[in-house]
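Notes follow once the structure below has been shown.
What follows is part of the complex, with its chains left where they were.
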Amino acid sequence: MTTVYDVTTWSVPGNPSASPYNDIGLVINSIIADIKSQQTSQASKPGGVIYIPPGDYSLKTRVNIDVSFLTIRGSGHGFTSLSIRYNTSDTSSWHEINPGGSRIRVENTDGNAEAFRVYRTGDPRLSAVVFQNFCLDGVSFGTNQNSYVNGKTGILFDSANDSCRIEGMGMVYLEHGLVVRDTDALSVSDNFLAECGNCVELVGSGQASKVTNNHIGAGYVGFSIFAENHVGLLVAGNNIFPRGNSMVHVKTSTRCSITANRLHAFYPGMVVFEGVCSENLISSNHFLRQPEPWGPMQPYNNGLDDLYGLVHVYGNSNTITANHFTYDVPSSAITPAGQTPTIILVSSGSNNYIAANNTASAVPVMTVVLDSSTTGTKVLDSGTQAQFQPYQSTYSFRATP
Amino acid sequence: MTTVYDVTTWSVPGNPSASPYNDIGLVINSIIADIKSQQTSQASKPGGVIYIPPGDYSLKTRVNIDVSFLTIRGSGHGFTSLSIRYNTSDTSSWHEINPGGSRIRVENTDGNAEAFRVYRTGDPRLSAVVFQNFCLDGVSFGTNQNSYVNGKTGILFDSANDSCRIEGMGMVYLEHGLVVRDTDALSVSDNFLAECGNCVELVGSGQASKVTNNHIGAGYVGFSIFAENHVGLLVAGNNIFPRGNSMVHVKTSTRCSITANRLHAFYPGMVVFEGVCSENLISSNHFLRQPEPWGPMQPYNNGLDDLYGLVHVYGNSNTITANHFTYDVPSSAITPAGQTPTIILVSSGSNNYIAANNTASAVPVMTVVLDSSTTGTKVLDSGTQAQFQPYQSTYSFRATP
């Protein structure tokens, strides 16, 4: 019994003309069917590894993964910038114009949005499904290559899952790169996920997961990293670059950690709490906010103004400490015009703790603003008296001397 | 001369019936013997790589590794929860019941406890032995599947070693997962080590090592991460979940770093210093302490009471800063009953530095307690006056305002 498959040498039973170059989805589904037909003992289903050599593949049929312990592995994340290409008037002299490595063009003709869907009913949850080191390329955003919208999703985990991994992948020009529902102990590490409408979306609920050591940068329409109803998510050691509607957006999530990341944005709202998000840690991150420098993208932004905060806190007992903020926007580009930009906005909640943060800015900023519904915020050594704007009176404040 | 081996295609000389499915240990030892017979020049011993395809293997004979530069590599960490399975009354309808990937069942019949032992006398130390991306499964904890005791060890490095690596491994239901003696510049990264009595034990002594970017969670009987007589260990970017007698337990170790981790526990004693541990850094971590929520595990704990501290400091000039603590235990579950729980206990030592830590708790807690033998502790912005309990008088204290 083999458990090691190569998409370029697999013969699809009954379909001799099937080729991964024409439809790698059909080929991988056939391999998965083979794994299932070979592994029928409940006590022994080791899964397998499906290898995708470097090459240019098209996916027309969604891959449906309903076995645990399956690794799909390539030899090259293959990222190259399609945004630069599509915003260059003449690329006729270019060496190459497309991503590469083990590159799958996501070109579904089956009516599905996803290249890969991981889904199974019944027990146990799917475990240890792994995607490694290949490229998912959405090819085009259609008539407006700067729209970040094409309805395409790279990988969707669509039922509860445990100990799965996404490692060393490249994704580009997908509306949704990676979407994972109801995850437990997920690892998203060492990937290059950029120029996607959204990069990482952890939906439904989740716990004890990590997004670490990645390069990530979404389009202006969506999330670089999104998590909802998560507990204990660790976002650490990532270099998160523009654009991204936000860098890290958590929704009704608690006890998560955003530490030791470098975050760079062209809009306000770099770390955003949506709904009540409590007892999270934001520590040792570097935040850089600049205006959009690149002509083709200057028409776009995320619609937020500079009073929204680079960090927008909603919830209780969060800890924000040991971060550096640089706000490098000229006065003329601030919105609303004439207002003083906000670095950290506590928009609601009690007992948030903000200490030992430093802000560099050429224009006057409010380093911490407390909205009227907040209570008991502690603000220590995170700005001068003039940089602190409380809209209520129950707080503690110690100015950076 | 080949240096690339596959356990499923290797023929053991003189033993045609040998099979990795019956005893992968015997097969790997035979491969190692071949490597040694082929590589006899002192100046050129490149080692080799032994590949374990996805599959279900049994190990009856301990593998003895006494060559440098050997990589043992699989295609799948293959973790699935055996704890959930063994605590489910009826799994007859389950899709699968066992771990998978490149799965080795640790079933020694040779009288040894270990699946793998790395050991050599003489000079130099063994270098660059690497374990990658396979599963070590202890199968069962015997009559009490919640005992975390079965005498089995996954990997034991038993003599001094340098620049070795454990990467992408899965381990489950071993009493001891990884044990490394006298290590230098070890890397334990990207692993999934859970439901083991102990996960990572760095014994003897060690320096300049790192345990980074892992998912780790031991049983209630032992250590998630243990290190003794270590200098310069870096524990960073890990998601360490329950249970674990402790999360990070260092013994007579100095100048180590515990940073940017997420730690979640069901008992006190999350980070524990045993013996004099000095000049260590605990920074930018998220600590969450809750009571055991799961019925099958509620009979068990680590025997410590809530006065022990989530962080238990013993030693001098340690730095504890920029951490978040959540203590989420109802009054009724606190032991001793009626006492005020401790977040950070400095039990002995001088000149410890505790600054800019925040604690969230629904019940009153002491965020910092100084035992009577301590001297010169500095406690800054880490709790209110009411949350500070010094049992001696030589300290500095500045309350969080």
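Read from first to last, the chains carry the letters A and B; within each, the first residue is number 1.
One rule holds in what follows: a contact is a pair of C-beta atoms (placed from the backbone, for glycine too) under 8 Å apart; a residue touches a chain by one contact, two chains touch by 3 or more.
Source: prediction; values computed, not measured.
Engineer: Please give the number of copies in the complete assembly; 2 of them are in place here.
Structural biologist: Taking the entire complex into account, the copy number is 3.
Rule of thumb we're sticking to: only the chains that are shown with their structure count from here on.
Engineer: Once you find the CA centre of subunit A and the CA centre of subunit B, what distance in Å lies between them?
Structural biologist: 29
Engineer: Using the touch rule from the top, collect the residues of subunit B that touch subunit A in their complex.
Structural biologist: 53-56, 75-81, 84-85, 88, 91, 93-103, 170, 190, 192, 194, 213, 215, 236-239, 241, 259-262, 264, 283-286, 288, 321-324, 326, 356, 358, 360, 381, 400-401
Engineer: For subunit A, which residues count as touching subunit B in their complex?
Structural biologist: 1-4, 42-49, 68-69, 71, 73, 120, 122-124, 127-128, 130, 162-163, 165, 167, 185, 187, 189, 208-210, 212-213, 232-234, 236-237, 255-257, 259-260, 278-281, 283-284, 316-317, 319, 321-322, 351, 353, 355-356, 378, 380, 396-398
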